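The complex is shown incomplete by one protein chain, all other protein chains being positioned as in the whole.
For clarity, chains are labelled A and B in written order, and residue numbers in each chain start from 1.
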Amino acid sequence: MKAFFEKIKNNDFYKMWFKDALPYVTGAVLLSVFQIVTFSTTGNPWGVSGVFANWGAWLFELGGGSVEKWFYFSSPGAQATLEAGFLNDPGTWRNLGIIAGALFAAMMASGFKIKKIKSFRQVIAAALGGLLMGYGARIAFGCNIGALFSGIASLSLSGWVFAAFMFAGAIIGSKLLVKYFM
Amino acid sequence: MKGCEVVAEETVRASSRASARGDRGKRKKKNQIPIAMVIFAVISGIGVWLGFKEDTLLLYWLLGLAFGFTLQRSRFCFTASMRDPYLTKSTSITRAVLIAFAITSIAFTAIKYGYFIKGLAIPGQGYVVPISIATAIGACMFGIGMVIAGGCASGTLMRIGEGFWMQVISLFFFIVGSLWGAHDFGWWKRTFMLKAPKIFLPDYLGWLGGLAVNLLIIAVIYVIAHKWEKKHSDGLSH
Partner (left out) sequence: MAKEVELDCMGEACPIPLIKTEKALEELEVGDTLIVLIDHSCAMKNVPEWARKQGHEVELEEVDDGEWECYIEKMK
C-alpha cells in the first residue's frame, strides 16, 4: 500500500495535476471557467463576502442578539436565507467548499502544514485586516470577487471604480504593513 | 566551454548546499496522499448528503471545491494582483487576473445577451451596483485590510484550508466586520446610495460597444502592467 502511494508520487501526471504549482494564467482560465459555470447554472456570478454577513447574523443570534430590525436583512430574500439556517444556505456550502478544496489540494501535494500563530503582531494584523475587509465589503456591495471580478465581468462600471480604490487601498495597506506589521 | 563552467559551478554550489543541509539534519518527509484520499471520501460523503437534501446545495459545494482547488493549485491571489505592482513591481498575477476579466466578460455578455434577445429578464443584474462615495471608501478599506491580513475573502478561506491559524482569526473578524457593515448599511444607503447611478455599460454603449470598452480598459491596463514590470527589471537582466 505504501509502495503504491510512493509510486503515485513519482508519476508524471500526478506531478502535473496535483504537485507542481500551476501557472497563474492556467489558474485564471480555470477560475474563469468556474465563474462562467456559476453564472450560467445559478443565474448569479460568484460572491464570497455576502455569505459572511449571514454567518455574522447567525452568530449574533446564537449569542442572543437579533438582526430582525436591521435594514440590511429586511428584504424577503435575506429573511428567508436567515430563516433557513446555516446548513441550508447554498453560499455557506460554496465558501466551505473553498476551504475543503484547498485542503484537499494541499494534502494531495503533500504540502499541508498547520501554521500556528507566530506573534501577537499577526493577531492584530489579522483582526484589523478582517474588520476592514468585512465592513468595506458590505458598504461597497462585495469583495474582490463579488464587486470586482463579478462586477467587471458583468460590464458594470462599479467594478472598475472598486478596482481603482481597492488598488489605492492596497498601496496604503502595503505601506502600513511594512511600517507596523513586520 | 561556457557550458562546462556552468556545470562546474553547479556542482560546487550543490555540494556546499548539501553540507548546509547536513547540519540541519534531514527530516523525514511523509506522504500525505493517503490523508488526501480520506479527505476526498469525506468531501464526497458531504456531497452525497447535500445531494439528497437539495440539488442547489450540492452544486454550490462542487463549485466551492473547484474554486478552492484552483486557487490553491495555481497560488492565485487577488490580493497579490493589487499589491505586488506596488510592493515588488511584479505584475504576473495582475496580468493573469486581467485575462480572467477578459474571458468572463465575453462569456457573461454572451449569456446576458442571450436572455435579452429572447426578451427575458437579464440575469445577474444585481451585481451592477450603485457607484457612490461608499463604493470608494469600502473598496479602499477592503484594499488596506486584505494586504494587512494577508488575504482577501477567497484567499482567507483558501489559506485556512492550507492550515493557517492566522487566517482563522482574520475570517472571524471578517465576519464581525461584515455584521458591523450590515448594521450600518441603512445609513450608507440613505445617505449615499439612493441617488447613486447604476451603470451597466451596454445601456450606454450598446452590447457590442459595452463589451468593447470593457475589453479595451483591460487591454490598456495589461499593457501598462507589462511595461511597469519591464521598466523595473530592465538593466537587471543584462
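One rule holds for everything that comes next: a residue touches a chain if its C-beta (ideal position, glycine included) is under 8 Å from a C-beta of that chain, and two chains touch if they have at least 3 such contacts.
Only a predicted model underlies this, so the values are computations on that prediction, with no experimental measurement involved.
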Contact with the hidden chain (one of B:56, B:92 or B:125): B:92
Sole residue of A:39, A:60, A:112 or A:135 that reaches the chain not shown, by the stated touch rule: A:112
Among B:80, B:140, B:182 or B:201, residue touching the chain not depicted: B:80
Missing-partner contacts on chain A, residue numbers: 21, 106, 110-113, 115-118, 122, 174, 177-178, 181-182
Those residues of chain B which, in the complete complex, touch the missing chain: 13, 16-17, 20-21, 27, 29-30, 32, 72, 75, 77, 79-80, 83-84, 87-88, 90, 92, 147, 150-151, 159, 162-164, 166-167, 233, 236-237
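Following the convention adopted for this analysis, only the chains that are shown with their structure count from here on.
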Where chain A and chain B are represented by their mean Cα positions, the distance between them in whole Å: 8
Chain A - residues contacting chain B, complex: 2, 5-6, 8-9, 18, 21-32, 34-49, 52-53, 55-57, 59-60, 67, 70-73, 88, 90-91, 93-118, 122-123, 125-158, 160-174, 176-177, 181
Chain B to chain A touching residues, read off their complex: 29-36, 39-40, 43, 46, 50, 53-54, 56-57, 59-76, 78-79, 82-83, 86-87, 92-93, 95-97, 99-101, 103-105, 107-109, 111-112, 123-131, 134-150, 152-154, 156-167, 169-186, 188-189, 198-202, 210-211, 214, 217
